[in-house]
Every structure is written in structure tokens, then in C-alpha cells.
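Reviewing the structure listed below.
Every protein chain but one is kept in place in this view of the complex.
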Amino acid sequence: MSLFGINWFRYSSPQTFYPLAGKLAPIFLTMAVMLGLVGFYIALFIAPTDFQQGEAYRIIFVHVPAAWMSMFIYLVMAGWAAVGLALNARLSFMMAQALAPTGAMFTFLALVTGALWGKPMWGAWWVWDARLTSELILLFLYVGFMALQSAIEDTRRADRAGAVFALVGAINVPIIYFSVKWWNTLHQGASINMTKAPSMAAIMLWGMLLLALSFWAYSIGVALLRVRCVIAERERESAWLGAAAED
Amino acid sequence: MLEVDVLACQRGGRRLFENLSFTLHPGELLHIQGVNGSGKTSLLRILAGLSMQDAGEVRWEKHDIKASRDQYVTQLLYLGHHPAVKDDLSVYENLLISSRLAGLNPSEQEIRSALEATGLSSRIRLPARVLSQGQRRRLALSRLWLDSRCLWVLDEPFTALDVHATQLLEQRLESHLAEGGMVVLTTHQKPAVSEQYLRIVNIGL
Partner (left out) sequence: MNTLQIMRCLLWREIQLVLRRRSDLVSVLFFFVIAVSLFPLGVGAEPALLRAIAPGVLWVAALLSAMMSLGRLFAADHADGTLEQLLLIPVPLGLVVSVKVLAHWLVSGLPLALLAPILGLQFDLNAGELWVLTFSLLLGTPLLSLIGAIGAALTLGVRGAGVLLAVLVLPLYIPVLIFGAGAVVASATGMSPQAGLSLLGALLALGLVFAPFAAAAALRVSLE
């Protein structure tokens, strides 16, 4: 399959992907830094102060993009899992493995920034609103994926088992989100809704978008670096085992 | 007819065998030889459709076994490392259940004669928990006296068998081959069946 004169299938083997990833990663990380600088500048200096929430509200510039990324990365991870299972492609499984820690990090970041926003607003470090609770459950799904992969010794089985779990989780994510929203409306005590952000001035949306793009570029760069580590580790393992077998 | 085409297998990052090809015809017994850890069990599990190979194809009657799994499974009898015996069921129940799940419907008489052939008739109502290793292996092998399906894939079937039981098994293998059946097995000793049936494949890099 040839697109723009490049045979993409050539890169579907870990050995050929390794150098490509090494070349692409710095590009994405540089993009991440540049977009991040502009985004943070807008967030900290240009966006107007909210008269209700003061300066503290600015943390949503990190909270919202982090939450978006946590969900997006999970979907991409599940996508790679599906491709891996369908095509039996090792590299797909490795990409899923490489994405998980970054996704978990963004989920954790969304939770922490949510708490930091909540404290000055509601006086509590944690509120059980629909989105924060769904983020928490998403974190459990990431942790489950990583725990499953690290518990299984055989890499092939670990890849495939993780992939099955990632897909099952992905199908459940909309169900979980819906059920948490339902739960929220049922137990009427928690009428706090963090999605009722201060009404967005256009400039604020730009800030969030830029930071989201920055996080996205960062995720790709970091995932590429991590997949190189995964590739190197697996090659080292098989070379070591091959040498041991010859003894 | 079982065809294996440039089969390759990798486990735990280590390549066990590659470029393995052979064809098995009715009336043939294939003895897979190789040192410990050379992939004999992995090969048998690939033939049984339990594991996936890394390259190559296994074909039954010209069809890839992955594609025609439903058909293949009705012609295949696989006995693995474990005797696959339920401790909490009696000897009789074990054989009854395992043959019924495989789709057979043996009569009580048929089950009794199978257990008699393997020398377990005195223990027929006992829970399988009280059997020795050799007796468990014989219970697992009793299926061979009940089942008339074509291809037998046996992983170390002679394990824990005494001299008498070994002879019984060899006789049963011989009669199966004479009827046009096929056998693939691994064992550390040479199976004493007529030379006309015997073929050997050595795997391992």
C-alpha cells in the first residue's frame, strides 16, 4: 500500500519502525512545547479573570484538555488493540502498551486539577460529580490494563489479554459514563456540576484548544519514545534467550 | 490427510522450530522426536488448533484448520499432558462425560468394555481422586477404545504407564492404524508398532 510514495507496510515491523519513531518523536515533542507555550500564555495572561471564581479557575485550562486526552488516548489504545487482534501485528500491541501510561497520567492529572479547582469553589477536595467520577473509573481501567500486562509473563499472551480487556473496557466506557450521570441525578444531594464552567469567551476556547493540541503532540512524542523502549526490551529478551539456548 | 506447510513457532521470544513441513496419510503414525524444550508440545497444540503458529499452515483434507475448525474438531481426538480427569467424578462418570461432550453417545456396555480394556473395571464407581498417576493416564486413554474418529494427537501418552498398559496402548494404536486411522504422538521411547506404519520427524533448531 503506497501513500505519498511511501510503502507504509514497510514500517509495520518493529525493526523498521524503531528508527522512524526515533526521528519523529523529537518533532512531536517540539510541537508540544511550542503549542504549550502559546496555550499557557493565553491561559495565564490573556484570558480574562472570571468575576465569580477569580484566578483559580484558570486551572480548567489544564483540567479540560487533560480529561479530553484521557478519553481520546483510551480510544486510540483500544483501536490499536483491535488492530493487533485482527491482524496479529506485534507492533500494534506495542503501541497500545506504550500509550497506556500516558493515558493514565492524563487521567490522574484531570483528577488532581479537578480537585484543585473544586477546593476553592466548593470547599471540598473531592466532589462526586459525573465527570470526575467517570475519570476515576477510567483511571481504574487504565490501571487494570497495565496490571494485567505486567502480571502475565508470556509477552504474547500479555499483549492479547490486555487487548481483550482494553476492548471490553472501551465498550463499557459509554455505559459507565451514562450510568454515572444517571447516578448523579438520582442522588440529588450532588447538584454540583463541574461541566458548568464559566461561560466561555472565545479566547478561552482557543487557549484550551491549543493546550489540547499540545497534550496531543506530547502524547504522540512520548508514546513513540516509549514504544522504542518496548521494542528494544523485547529484542533484548529474545536475543538473550536465543544466546542462552545455544549454550 | 493432514498437511503441515512451512510451520514456524516462537514461544517467549525464542524460536522453537521453523520451516517444518510434512504430510500424514491414513494408516500412518508420526513420531515427533526432539529434546526437551524443543517445541514438541507446542507443535501438537498447534495441530490441535489450541495454539497459533507464527508462520505456515496446517491443513486437514485440504482446508486450513482455522477456517474449518468445526469440521476438523469432529475428526480430531487430542490428549494432552494432563490426564484431564475430574477428581470429584467417578471413573465411569469421567469417561461418560468426556465422550458425551465430544459428541458421542456411548452405551453403558461400551463404556464398561472400554474401562475393562484399560484395566479399570474394578474401580469403575470410585471417585477419580483415588487413582494413581498411571491409572489416571489409563482413564484418559480409555477414550481411544470408545472413539473411532480419524486423527489422534497424543502428547506423551506413555507417561506413567507400566509395561502391561504400554502394550495395551501399542496394540490399540496398531488396530487404529490398521483401520486407516492416523496418529501423531510424542514419546521418549520408541512406540512398538509395525514398521510399515511408523514415520519419524525430528524438530528443533
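Structural remarks
When the chains are written out, they are named A and B in that same order, and each has its own residue count from 1.
Throughout what follows, a contact is a pair of C-beta atoms (placed from the backbone, for glycine too) under 8 Å apart; a residue touches a chain by one contact, two chains touch by 3 or more.
Predicted model only: the values in this text are computed from it and were never measured.
Taking every chain of the complex into account, the absent chain touches A, B.
Checked against the hidden chain, the listed residues B:D87, B:D162 or B:E179 yield one contact partner: B:D87. Touch with the hidden chain on the side of chain A covers residues 85, 137, 140-141, 143-144, 147-148, 151-152, 156-157, 160-161, 164-165, 167-169, 171-172, 175-176, 178-180, 182-183, 186-187.
Across the interface with the omitted chain, chain B contributes residues 48-52, 70, 73-74, 76, 78, 80-89, 93, 97-98, 100-105.
Here, only the chains that are shown with their structure count from here on.
Chain centres here are Cα averages; for chain A and chain B they lie 48 Å apart.
Remark: chain A residues 88, 154-156, 234, 237-238, 241-242, 245 touch chain B in the complex. Within the complex formed with chain A, the chain B residues making contact are 11-15, 52.
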